[in-house]
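Note that this complex is displayed minus one protein chain, with the remaining chains in position.
Presenting subunit A:
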Amino acid sequence: MPLVHELKAAILVGILLFVVASLRLLYILPSVRKTCPAPRKRGAPTRLLIVLGSGGHTAEMFAILSKLDTASYTHRSYVVSEGDNFSAQKAIEFEDHLSARLTKLEARSPSQSPSARPPEQKNRQAPGKSPSLNYDITIIPRARRIHQSLWSTPISAVKCLLACFSVLRSPSWTALNSADKEMVAAKATYTYPDLVLTNGPGTAVCVVLACLLLKCVGARGTQNKLRTIYVESWARVRGLSLSGKILVRLVDRFLVQWEALKGVGGGRGEYLGVLV
């Protein structure tokens, strides 16, 4: 008799938990309830997480970022899928380009006082010298490899999700000397990314889901962080990619690059023109 009672109670608790979780999810979903980011001052340390994909996606992403203002986005974290050697190399080249551009700017306006400079410029490194305190690159396992058997997919998906949590929590400083003073300061400064930017490789789905889960449980230190922007690939002219279809209602902003896609996902698709 008491066993039945316990079972009933367990089921009730289960239902209650499910309802609470669903309500919480609805509450945080950007497509359901739009929240405004809290205002902040430009030049404060910020962490931007960029999800890179295979050839086309990565090429587009660096075209989108070509005018990135490093004074406003002081730390960049790049996420690369396992087995993609090309994207990590491109990220290093891009960072070298940013740092060369900064040197040029400095040469043009030498009168700028050192104290007025954003934090990035103080700990800048010579071009080509990675690792640097200004960026990090993390390789995460794929949720599902091509031709992977179906039964092992849940295991690899969980592995991928765990890797996403870890990359979200803090930049990977492993390649740097941890005794360095600047290093210690940077470790304390940069935790969860303020902004996550992606243009649709498979890994992006994992990263955005991890962000949602963190927000759902209200993880400490995620307040006013982990805002997500998705840019649909320029190659998508008349229909969304699979990642786009999954994420259209889950990200804070959903940008498309062709007029035919304007307003997709129940009016979520924003068309600002071509971004690449």
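FYI, contacts are C-beta pairs under 8 Å (C-beta built on N, C-alpha and C of every residue); 3 or more make two chains touch, one makes a residue touch a chain; residues count from 1.
Everything below uses one rule, namely that contacts and distances are computed from a predicted model.
K.L.:
Among "Large ribosomal subunit protein mL50", "Monothiol glutaredoxin-5, mitochondrial", "UDP-N-acetylglucosamine transferase subunit ALG13" or "Multifunctional methyltransferase subunit trm112", find the name that the UniProt record gives to the complex chain excluded from display.
P.N.:
Going by its UniProt entry, the chain not pictured is "UDP-N-acetylglucosamine transferase subunit ALG13".
K.L.:
Who touches the missing chain here, A:D69, A:E82, A:E106 or A:E182?
P.N.:
Touches the omitted chain: A:D69.
K.L.:
Using the touch definition up top, pick the residue from A:E95, A:D136 or A:D252 that touches the left-out chain.
P.N.:
Counting the whole complex, the residue in contact with the absent chain is A:D252.
K.L.:
Consider the whole complex, including the chain that is not shown, and state which of A:V32, A:V158, A:V217 or A:L272 touches that chain.
P.N.:
Among A:V32, A:V158, A:V217 or A:L272, only A:L272 touches the chain that is not shown.
K.L.:
In the complete complex, which positions of subunit A touch the hidden chain?
P.N.:
36-42, 46, 48, 54-56, 59-60, 63-65, 67-69, 72-73, 86, 194-195, 197, 224, 227, 229, 231, 233-239, 241, 252-253, 255, 258-259, 270-276
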